[in-house]
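The complex appears here without one of its protein chains, the remainder shown in place.
Letters A, B and C mark the chains in the order given here, with residues in each chain numbered from 1 onward.
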Amino acid sequence: MNTFGRIFRITIFGESHGPAIGVIIDGVPVGIKLSEADFLSDLARRKPSVKGTTSRVEDDIPELLSGVFNEFTTGAPIGVMFRNKNVKSEDYEEFAKHPRPGHADFVALKKFGGYNDNRGGGHFSGRLTLALVAAGVIAKKIVEPIKIKASVLEVGGIKDFEKVVEEAVLLNDSVGGIVECTANGVPVGLGEPFFDSVESTISHLAFSIPSIKGIEFGAGFSAAKMKGSEHNDLIVDTNGKTGTNHVGGVVGGITNGNPLQFRVAVKPTSSIGKAQQTVNLESGKVEELVIPGRHDACIALRMPVILEAITAIVLADLMAVNKTY
Amino acid sequence: MNTFGRIFRITIFGESHGPAIGVIIDGVPVGIKLSEADFLSDLARRKPSVKGTTSRVEDDIPELLSGVFNEFTTGAPIGVMFRNKNVKSEDYEEFAKHPRPGHADFVALKKFGGYNDNRGGGHFSGRLTLALVAAGVIAKKIVEPIKIKASVLEVGGIKDFEKVVEEAVLLNDSVGGIVECTANGVPVGLGEPFFDSVESTISHLAFSIPSIKGIEFGAGFSAAKMKGSEHNDLIVDTNGKTGTNHVGGVVGGITNGNPLQFRVAVKPTSSIGKAQQTVNLESGKVEELVIPGRHDACIALRMPVILEAITAIVLADLMAVNKTY
Amino acid sequence: MNTFGRIFRITIFGESHGPAIGVIIDGVPVGIKLSEADFLSDLARRKPSVKGTTSRVEDDIPELLSGVFNEFTTGAPIGVMFRNKNVKSEDYEEFAKHPRPGHADFVALKKFGGYNDNRGGGHFSGRLTLALVAAGVIAKKIVEPIKIKASVLEVGGIKDFEKVVEEAVLLNDSVGGIVECTANGVPVGLGEPFFDSVESTISHLAFSIPSIKGIEFGAGFSAAKMKGSEHNDLIVDTNGKTGTNHVGGVVGGITNGNPLQFRVAVKPTSSIGKAQQTVNLESGKVEELVIPGRHDACIALRMPVILEAITAIVLADLMAVNKTY
Partner (left out) sequence: MNTFGRIFRITIFGESHGPAIGVIIDGVPVGIKLSEADFLSDLARRKPSVKGTTSRVEDDIPELLSGVFNEFTTGAPIGVMFRNKNVKSEDYEEFAKHPRPGHADFVALKKFGGYNDNRGGGHFSGRLTLALVAAGVIAKKIVEPIKIKASVLEVGGIKDFEKVVEEAVLLNDSVGGIVECTANGVPVGLGEPFFDSVESTISHLAFSIPSIKGIEFGAGFSAAKMKGSEHNDLIVDTNGKTGTNHVGGVVGGITNGNPLQFRVAVKPTSSIGKAQQTVNLESGKVEELVIPGRHDACIALRMPVILEAITAIVLADLMAVNKTY
């Protein structure tokens, strides 16, 4: 459902083409300096400004509804809201009849009946990540001085990927990618096994981001090919520093003081301009569908700031819980 | 922490060398036939019977403590307990001073002070997966007729892997592997976005299993190299059947009626007989450590029944929540 | 914290004098007809229109932010927001120094440091019940045809209480009261013992309403004076109808099909115009304090619609969970 976290806890709402998108952030410590200006930098990084991202541009100006007084957090839940403005919804009725391949049209129809708001993907839209980024701005302040930084490693299998994206745009196609996130300065001891390991909580939130289909920590899938004597990170000092970091900074589900590091696989955007086949739910026949509208050719490009946000959100919650010992 | 699930909810307890390991299973529907014999088959599959698994053998006989009356579930929480019997604990004090590489010794010391029970890995031990398998037995009954089946795909990068394991045993080393799990007959509509997508909930539970460092659904990391026109699964009938299954049966975080499929990366067992270097926490010097005792050379071999269990547990919970609409 | 419920789940935000108050309502079934007009009747009942209630009047016009499409619920979380408009905040700095007796000024100062927004009571304000009433409007639709009705039983110990309130107003004083809530048509079987009994969940939510200091179900405190042979409700038909209803419709924490009935004790409003003594937190001396501003002389008068709301909210959640069996 739409609430996540034990102490630092977020609740999101909104649809792509509804009146607004927002997030309620509970469990924020008191006395953190916060104003609407603090959100602008990360929100700008999420915006579709580069080639290969959608032409829908929203101003994405946050409104602080609660929980802040005289520019400091009060301990009460913080509401942040964004109005949707640049909305074009004429196309979506078509998709209730011809479900788009790779999209939630079909499953939403089955799960929510005819009542689902499928305009722009509705509540399934990548636009909801706006709420995650907003919560992440606050979480980053809480986890200071931890530094979280994500970047795109490759697109379509290529590390120097600008051309790959351009090509996808030209072909009315899309392309996937891999994004890596690293947090430096994480203290030893975060994570609450058995069930709330660092990997469990980060992956839980990561897979709520539309388009993510895989995640690995440290050596990840490469570890499956290794021997224990190769994979084990040798501890070299009493702070727990290790020579290598094959575990990505997490042992036994708990941070070990080395950089927390993970990578996600982002699938190619499902909405493509190219003609595709799909079933006509009325006739039962397979027909050709052309999806009009504005799409990202490579959603991976917008992912770094979102991954940073979810990492900060998880760490803020784990830090809160860790204080209770 | 140690409770997972919204309606079908499990709470686990126990340590590797403590008196007992167990699980309390809440939210079980009434009237399911259940007796201790039902557990034996899956518990046997988890046992270290093949080459490359530990020589510690427990009888693992489950005791039903509650929630069952006249061999049917009553709706009250079900307690299942296993006594630990074959326990050898002499070695573990050493590891408080010389933390084992790849193990939780160091982080547990930092997080829990000197109070952690590190005998046999304590509460971090893979032995806790016994509780998951027990809960899975009940969950599998709930989700019938869904069929869940997992198997080892490769070990040490090799698909025909018997020799790789034997070699690791001979070398006092260990080796990782990849395990795949598939659920057939899953209905359309399970999964509760935004935060409780199928991928989110399965990965949450998967990463609570010791040694798992990566997970991918469907094409997973391969999707990152694909174009949208290649990756999109075309819908071929009004039941939502797709020609390919690159999404692993999950779209928008919700099951689409095609087989649910994911793979996990299992790291090589951290405990190896080979000498390794680690820090002496008293002197601060790096010293050689030899870990005695009984270990799995390839923990991936014991993983299939555990993955089946967590898949059933997640599906049982998602099915319960899905009924509330 | 600020989220309540397992499936039908509400999250509230806002302060008395902040930009807005609102609630996010998750787990709402799809296909319920809903528009802003549906809220007006209950919101009007909460308004301070009668003698003895505050002169602060807000228009309390709800804005639906999400979860509704073409006037039907979609299954996505519903956001409802109210702007605060009629705000006068000049007086509140005084109370950080001279904490008002019976108010949260002192505890909020200690818990949240100087960062608490104490204007109008901030997040502790009775104005937050606006969010509960809004959620209750939706919950009432879900639990149809259950009929929930609350009314004031007595004020200041008097059943015909108009004069008591007038007197309190004249004296710059306030007065408490008792309010009763009854739900007819409740099906047998709601409630989830051991911990989530009907009484547990209703009382949990009831005590979140500012000013409530007691609750009793059925005979309640009178039951403590009774014999078992007097108190036991005899079952008279196979539907479970009982001759008396001393248990208030709840046995073993579960509804028994008879009317669900409880009463709450509402303390007199803490804010009174009369001079009172309190400590000066700077000097440590006890000094006289006169609280200016606009207050309810009898907050119990506004309570019926709020009690109905919380009853509907709890029943909506228990009905959802009950479906999972």
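In the analysis below, a residue touches a chain if its C-beta (ideal position, glycine included) is under 8 Å from a C-beta of that chain, and two chains touch if they have at least 3 such contacts.
Keep in mind that this is a model prediction, so the values were computed, not measured.
Per the touch definition above, the residue from C:Asp38, C:Glu192 or C:Glu308 contacting the chain not shown is C:Glu192. Per the touch definition above, the residue from C:Lys47, C:Arg83, C:Lys141 or C:Lys267 contacting the chain not shown is C:Lys267.
Think of the hidden chain as still there; on chain C it touches residues 1-4, 6, 12, 99, 101-104, 106-108, 110-112, 123-124, 128, 154, 156-157, 168, 171, 173-178, 188-189, 192-197, 199-201, 203-208, 210, 212-238, 240, 242, 246-248, 251-256, 265-272, 274, 276-279, 281, 284, 286, 300, 321-322, 325. Taking the whole complex into account, chain B touches the unshown chain at residues 1-3, 7, 9, 11-15, 18-22, 24, 26-27, 30-31, 63-67, 69, 72-79, 81, 111-113, 115-117, 119, 122-123. Contacts to the hidden chain, counted on chain A, fall at residues 6-7, 27, 29-30, 75, 320-321, 323-325.
One rule holds in what follows: only the chains that are shown with their structure count from here on.
Chain geometry summary: the mean Cα position of chain A and that of chain B are 25 Å apart. Chain C has its Cα centroid 37 Å from the Cα centroid of chain A. In whole angstrom, the spacing between the mean C-alpha positions of chain B and chain C is 44. Across the assembly, chain A contributes residues 1-3, 12, 111-112, 123 that each touch 2 or more other chains.
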